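Here the complex is missing one protein chain, while the rest keep their positions.
Then we have chain A:
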Amino acid sequence: SSHEHKLNFKKSKEVCLSYIQDAMLHKQWKRAAEFLTFYIESLEKDYSREYMGPSEIIWRIGTEILCHHSQSSMKEFNSFIEQMKTLGVKRFLKVCLEHTFHLLCNGLIDEAYQNLSLAESWRYGEQTAIQDKEMKLIQAYRGLLDYYSWSKQKNILLEHGQDGFEDLSVEQEMHSCFRKATVNLKEITKIPGVWDQFVKCYVDLLEFYGDHNEARQVLNEYAYNSKFPANPNAHVYLYQFLKRHGESKKSLISALKILHDVAPSHELMIDFNTMLQKSKKRKKRRLGLEVIFAALDYAGWKENVKAWSCLARQVKQIVISEKHLDWIKVEWNSRKDWWPAFHFSRYLAKRNWQENESLSYEKALVAGILLGKDCKYFKYVSHQGCKAQVKRFRILKKFVNKRNPVYLRISG
């Protein structure tokens, strides 16, 4: 009968949980809270070996309810979390971290900091790998908060510095914050992972104190270490860093080249293209064309006027100089079966004309060159443009009509 009892107990536990879930999903927080008080009994005989035991469920549900319950206060929340911390030793750090987030969301930064330091000093038995990682994370967040107070003090100093006022104690405090923050942030950037926020802060700190080498090393590591997941942001940060420090064009281009390989649809590709277009080298200009074509492959760029004008400019340049028409031909070959439908349909011509005239202008130019003067898109837009008596459309029409042989060479 004890087995039966266990079974019944389990069943009623499940039923209770489903009631709680139902109430929560209907946003009936009061009702959910009532049921949760019953559910706490399930802790008594916790036989489960499931992925998520009742104590964890109680923690999660309780947090959620307290977040939304109309009558909950911060004090209640804190006391609940304290209880939860003692409930599951293995989860202690996780609970602490969540608690910190909640405090931060409510603007209680000092309490959050305290909480983190408390968690950091906590020791229990042998440290497992997961605990180690969580501890690192807690340290990193503490570092982040240190950084926050550092930047706050920095701002105070900067403001006051303008008034010619110097406060040694503030400055000292700021430096101590810096030291604490760097130690903690450095640790986390050594572990593979996505640490955008931490890396940014760390680099900012290092840059402020003039430690550019260290900063560069961190960013390089973050971008190029193959153990880290491929992260386009890492390359963006590196590029921004290099740009800030007036690095040579070559290194900037090489940074962006890698970004292009990782994420050809990144916004920086426009910068990359303009940079390459200006280059003297043929190879680089060719790469520029590739970059802009590739960017426009993506659906997100469909209506990007800047990108289209970049492409239009470069294509026009090539057509006028009549050199390197083969570049366009190569690029166009792999796209001619789907770009017309993707970019240059009659429907889009109509819509672009209605919504964005300059976009339709740039696109019509490209369409006219790539698809000839009989292209639907070009025909519609130039017709409408001429009808509306806009000068540049008339020039466009003339230009394309004159250059029609180019189209034949490209498509041929």
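Note that in this section a residue touches a chain if its C-beta (ideal position, glycine included) is under 8 Å from a C-beta of that chain, and two chains touch if they have at least 3 such contacts; residues count from 1.
Definition applied: contacts and distances are computed from a predicted model.
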{"item": "\"Proteasome subunit beta\", \"TAF1C polymerase\", \"Radical S-adenosyl methionine domain-containing protein\" or \"Exoribonuclease phosphorolytic domain-containing protein\" - which is the UniProt name of the missing chain", "value": "\"TAF1C polymerase\""}
{"item": "Among A:Q21, A:N78 or A:S279, the residue in touch with the chain that has been omitted", "value": "A:Q21"}
{"item": "Which residue of A:S55, A:Q139, A:N231 or A:Q314 touches the chain not shown here", "value": "A:N231"}
{"item": "Contact set of chain A toward the excluded chain (per top definition)", "value": "19, 21-22, 24-31, 34-35, 51, 64, 67-70, 101, 104-105, 194, 196-197, 229-233, 262-263, 265-267, 297-300, 334, 337-338, 341-342, 345, 347-348"}
